[in-house]
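Here it is, the structure in full.
Apart from one protein chain that is not included, each protein chain of the complex appears where it belongs.
By letter and in written order, the chains are A and B; residue numbering begins at 1 in each of them.
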Amino acid sequence: MTFTAQQIADFLKGEIIGNPNVEVDNFAKIEEGKPRTIAFLSNPKYTHYIYETKADIVLVNNDFIPEKTVSATLIKVPDAYAALASLLDLVNSLTPPKIGIEAMSFVSATAKLDDNIYVGAFAYIGENVQVGKNVKIYPQAYIGDNVKIGNNVVIYAGVKVYHSCIIGDNCILHAGVVVGADGFGFSKQEGVYHKIQQIGNVILEEDVEVGANTTIDRAVMGSTIIRRGVKLDNLIQVAHNCEIGKNTVMAAQVGIAGSTKIGEGCVLGGQVGIGGHITIGNQSQIGAQSGIISNTPEGSEVMGSPAYQIKNYFKSSIIIPKLPDMYRQINVLEKEIKELKKQLS
Amino acid sequence: MTFTAQQIADFLKGEIIGNPNVEVDNFAKIEEGKPRTIAFLSNPKYTHYIYETKADIVLVNNDFIPEKTVSATLIKVPDAYAALASLLDLVNSLTPPKIGIEAMSFVSATAKLDDNIYVGAFAYIGENVQVGKNVKIYPQAYIGDNVKIGNNVVIYAGVKVYHSCIIGDNCILHAGVVVGADGFGFSKQEGVYHKIQQIGNVILEEDVEVGANTTIDRAVMGSTIIRRGVKLDNLIQVAHNCEIGKNTVMAAQVGIAGSTKIGEGCVLGGQVGIGGHITIGNQSQIGAQSGIISNTPEGSEVMGSPAYQIKNYFKSSIIIPKLPDMYRQINVLEKEIKELKKQLS
Partner (left out) sequence: MTFTAQQIADFLKGEIIGNPNVEVDNFAKIEEGKPRTIAFLSNPKYTHYIYETKADIVLVNNDFIPEKTVSATLIKVPDAYAALASLLDLVNSLTPPKIGIEAMSFVSATAKLDDNIYVGAFAYIGENVQVGKNVKIYPQAYIGDNVKIGNNVVIYAGVKVYHSCIIGDNCILHAGVVVGADGFGFSKQEGVYHKIQQIGNVILEEDVEVGANTTIDRAVMGSTIIRRGVKLDNLIQVAHNCEIGKNTVMAAQVGIAGSTKIGEGCVLGGQVGIGGHITIGNQSQIGAQSGIISNTPEGSEVMGSPAYQIKNYFKSSIIIPKLPDMYRQINVLEKEIKELKKQLS
């Protein structure tokens, strides 16, 4: 697949600065650009690379004005990062999609599959499962009884969806994801834990993406709910009866305990832990590795374990390595004051 | 499945306050109660919901005395939470259990399966495997050579049990669990790591439940042992040669390094990390996100990274955001003392 700068500029409706006939056949990051690649410049921190990159084409924002000679052909667009995303979409769409039901799969007689479906070998589709149009179910995926899957869903290899869960339109579940395993619920009697049956389910609304090996537990009663547009990275734990608000994103290895409600438009850094029965307000930002043990209001920006205001967090973090000095200093001051008191009395 | 308050009260041996003929066909949390649902009240924090819930029946403890009118029919029982658990058990038992060996499974000729077994399609049962009565092995599970599985065990879709491991009676392993992968053992020679073969195994005693995508490594020699009644949540790491004592529970994403021994009846919060070759005393409680780097005595209650007494932990946590102020304050005091000394001399 070879494209000229002219073809790319036409596709993106961008403006060419340089040679419109230069050809590329691959992408590269600007700092790793090679001949016959196209790179992009969006983060100003990377601007200096544009003067040395070997990439033949660089996508830049309309307001970019070079301060030195640039050997690459530039294509100016309103948003270089979005333009790159469009090009990646284009390239991705050129891979012929998987289609058809491979022979060694298991599709229950009572399952209903809509048009234009892929079911890979060794995938298992249980009783009364409903699957929408244009769905791809990769090899070794497991779809338990009574699961409903919307349109345009992609379920990668080895995903496990327990019975009665619901997966909305356009969701993407990466390899190893487990949706609907039992929540962690026990009653303790004389030191021994007895299982509380978990008879609820999990609902993923539309446009949810779930990263590899992430786990979302079924509710004890009712539903664990992941709202529209939520994006979860890898190895995240969402416990039973949680609700994650629209367009909230979480980096890898976050853990959310049971019955916690996270608002809309929140951003959680990696390895954050949130206690049970907590409410996180809309548009909250929670720094990586934070521990949340109480409700946070809308628009909170917090960090630390336990978490507090992020601007104070970094100030305190600078002091912590100085604590041994502070400790000694206080004890010196204490002695000096004693001495002063003695002198005065 | 519709039940009247009378039927439920008879089953639970409870006392009805209200209409014995009201019917329900689903469960609900008290704060989300709808008509035709049954809810429960156990945590006093939720008491106010009982006056506004739309649930038609609420299970309450014998000592509950309403302070206002309650529209729901009440059923009084000694322990509302335990009564709910019994009802959930009842409902769960009404789902017809999986049974039989599905055609596209692989069962080695040398494997011995006892009565009343389910083996799902694409499950793999290796050589000389022994499986007890009433065991369910869901699709795509892998049971390596020489594994022994007790009675009444449930192994969900995609679980992997490496060779020679032992799974006791009544254990439940959720999807994506890996039992018996190699421990992380290497000898370093001239900067290069060489693998130490891990020839031990993993033993789960009776009544152990293991959450989705949790990993328990095989011992280098001997056994990694999970004692009777242990409950592990999702995405936990148990390293080689660990031993987890009876009736200990761990929340999600805990990590235990090699050769560590955890006592009986302990409770570990989410994302706790415990170093290698450490002993945790019986009945210890370890707060979420704690890091444990030394032995802890029986009955410890600790938190923090590194962990210390939990009651001190919360006191110190309140001070940490004030550190920048303390730092300034100390420096001001130091100057003032200098000034005082000058005046005095």
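We adopt the following convention: a contact is a pair of C-beta atoms (placed from the backbone, for glycine too) under 8 Å apart; a residue touches a chain by one contact, two chains touch by 3 or more.
In this text the structure is predicted, and so the values were computed from the model without any measurement.
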Contact residue for the chain not shown (choose from A:157, A:192, A:293 or A:310): A:157
Contact residue for the chain not shown (choose from B:89, B:114 or B:182): B:182
Among A:132, A:176 or A:222, residue touching the chain not depicted: A:176
In subunit B, positions touching the absent partner: 104, 106, 122, 124, 140, 142, 144, 158, 160, 162, 176, 178, 181-182, 184, 186-187, 189, 191-199, 213, 215, 217, 220-222, 235, 237, 239, 241, 253, 255, 257, 271, 273, 275, 289, 291, 293, 304-306, 308-309, 312-313, 315-316, 318-320, 322-323, 326, 329-330, 333, 336-337, 340, 343-344
Touching residues on subunit A - with respect to the absent chain: 27-29, 32, 81-82, 84-85, 88-89, 91-92, 102, 104, 120-122, 138-140, 156-158, 172, 174-176, 209, 211-213, 229, 231, 233-235, 247, 249, 251-253, 265, 270-271, 288-289, 305, 317, 320-321, 323-324, 326-327, 330, 333-334, 337, 340-341, 344
